[in-house]
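A single protein chain has been omitted; all remaining protein chains appear in their positions.
Chain naming follows the written order as A and B, and within any one chain the residues start at number 1.
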Amino acid sequence: MDILLILDLFGTFFFAVSGCLLAARRNFDIVGSLLLGSLVGLGGGVIRDLIISQSVPTAFVEPIYLVAPVLAAVIVYFHVLGVQRFRRTLLIFDAGGLALFCVTGTLKALDSGMGPVTSAVLGITTAVGGGVLRDVVANEVPQIFNPRGVYAVPAMLGASLVTLFSQLGWFNAYTGTAVATVVFLLRVLSLRFGWRVPLAGGAKNPGSATD
Amino acid sequence: MDILLILDLFGTFFFAVSGCLLAARRNFDIVGSLLLGSLVGLGGGVIRDLIISQSVPTAFVEPIYLVAPVLAAVIVYFHVLGVQRFRRTLLIFDAGGLALFCVTGTLKALDSGMGPVTSAVLGITTAVGGGVLRDVVANEVPQIFNPRGVYAVPAMLGASLVTLFSQLGWFNAYTGTAVATVVFLLRVLSLRFGWRVPLAGGAKNPGSATD
Partner (left out) sequence: MDILLILDLFGTFFFAVSGCLLAARRNFDIVGSLLLGSLVGLGGGVIRDLIISQSVPTAFVEPIYLVAPVLAAVIVYFHVLGVQRFRRTLLIFDAGGLALFCVTGTLKALDSGMGPVTSAVLGITTAVGGGVLRDVVANEVPQIFNPRGVYAVPAMLGASLVTLFSQLGWFNAYTGTAVATVVFLLRVLSLRFGWRVPLAGGAKNPGSATD
C-alpha cells in the first residue's frame, strides 16, 4: 500500500469528518451526514479524476475509499470529537484534508502527464473542491471566500512545492509529508491569528458602493 | 425500445417535472423552468455517465431525452397538475424520479463493468444527484438533507436490491419495476408518516451547541 494512497485516504477521511460535522450542526440526519461526508471526501478527487480523464474515478474503483465517510459519520454520531468548539474542529479537519489533497492531487496530475503549471492548478482544484462542494450543497458561502484567514494560499504554496520537488526529483514520502504539514500549519495559524490578504476590490471596495 | 431506456425516460420526466414545479413556485420564467427541469432530469444521468466514463453522456447522444424537460415545462405552464398542493406534487414526482433512477443508474454501472458495491453507490448517486442539483441551483437546502422523511435510504435499498438481483440473475423488467415501486412507496409513505432516521449528531446534537 503506497504512501500516496495512504495520504489520499487520510485526506478523504479528514474532509469527510468536516462534512459530517457540518451535517450535525445543521441538524441533518445520519444519512445526510454520510452523504455530505462522502461528497466532501470524495468530490474533490472525483473532479480531479474526471479532469485528468482517468477511465473511472479512483473512488468508484477502490471501495476502500467508501470506508472513510462511513467512519466519519460514525465518529461524529457518537461525539468522539466532542461537540464543544464544534466550528473549530470542523476547520481543523478541513485544513487536514486541504493539506493532504493539494499534495496528492498535484502528484496525480503530474503522474497523468500534465504539465507543471496545470498540475499545480489541478492540485489546488482538488484541495479546495471538496470544501466548496460541502458548503455549496449545504447552502452556505464557501469557507474559501471567508476573508478571515487564508485558505487557497497554503494550497497554492503546497501544490507549487510538490511540482517543484517532483521536477527536481526531490519528492518522496518525507518531503511530501513535510509539504502537507506546512500547508496545514499555515491554514490553522492563519485562522488563529486572523491573517488576511487584500480584498478583491482593493482599498475602496465596490462592496461599499450603493447598488 | 428496451425497458431500461423507457424507465430512464420516465425517471427523467418525473425529475424534470419536479424542477419545473420548483421553478414555477419560485416565480422563475418559462425558460428558467425548462432549464431547471433539464438540469434535474438530465443532471444525475450525465454525472453517472461521466463517472463510468462513457464516451459521451446518453442525454447528449439521444435527443429523445430532451423531450422530457420540454414536456414537463409545458405541463407545469398549463397547470395540468393543478397549482394546489404544489409542494406535495413536487415531492411525489421527485420520488418517482428517485425510484426509477436508482434502478437504471445501478444497472448502467453494472453493465459498464463496475463492481457490485461501487455500482450500488453510483446508482444512489444518480438517484439523488438530480434532486441535489435542483435544490442547490435554486439556492435551497437539498431535500436529501431534510430530516423529515427518508430520501436516500429507499434509494440505497433499491440500488442494493438491483445489484443483488443482477448477481443472482433474477433481474428483469418485472423485478426492476417491483424494486422501483418499493422505493417510490417507501419515500412517499415516509413523507406521509414523517418517518425519520437519527440525527447526524445523535442525541445531544452539536447543532444545539452554542458556537
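The working rule: contacts are C-beta pairs under 8 Å (C-beta built on N, C-alpha and C of every residue); 3 or more make two chains touch, one makes a residue touch a chain.
Predicted, not measured: the structure shown is a model, and the values here were computed from it.
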Exercise. Based on the whole complex, identify which of B:Ile30, B:Leu71 or B:Val197 touches the chain you can't see.
Key: B:Ile30
Exercise. Pick out which of A:Ala24, A:Leu39 or A:Ile52 touches the chain that's been left out of the picture.
Key: A:Ile52
Exercise. Touching the absent chain in the whole complex: find that residue among B:Leu21, B:Leu100, B:Val121 or B:Ala155.
Key: B:Leu21
Exercise. Could I get the residues of chain A that touch the absent chain, sorted low to high?
Key: 50-53, 114-115, 117-118, 121-122, 128, 132, 136, 139-142, 144-145, 147, 150-153, 196-202, 204-207, 209, 211
Self-check item: Absent-chain interface as seen on chain B, which is shown
Solution: 20-21, 23-33, 35-36, 46, 50, 53-57, 60-61, 63, 66, 73, 76-79, 83-88, 136-139
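Everything below uses one rule, namely that only the chains that are shown with their structure count from here on.
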Quiz item: Quick one: how far do you have to rotate chain A to sit on chain B, C-alpha fit, nearest 5 degrees?
Solution: 120
Self-check item: Interchain centroid distance [CA atoms averaged], chain A/chain B, Å
Solution: 28
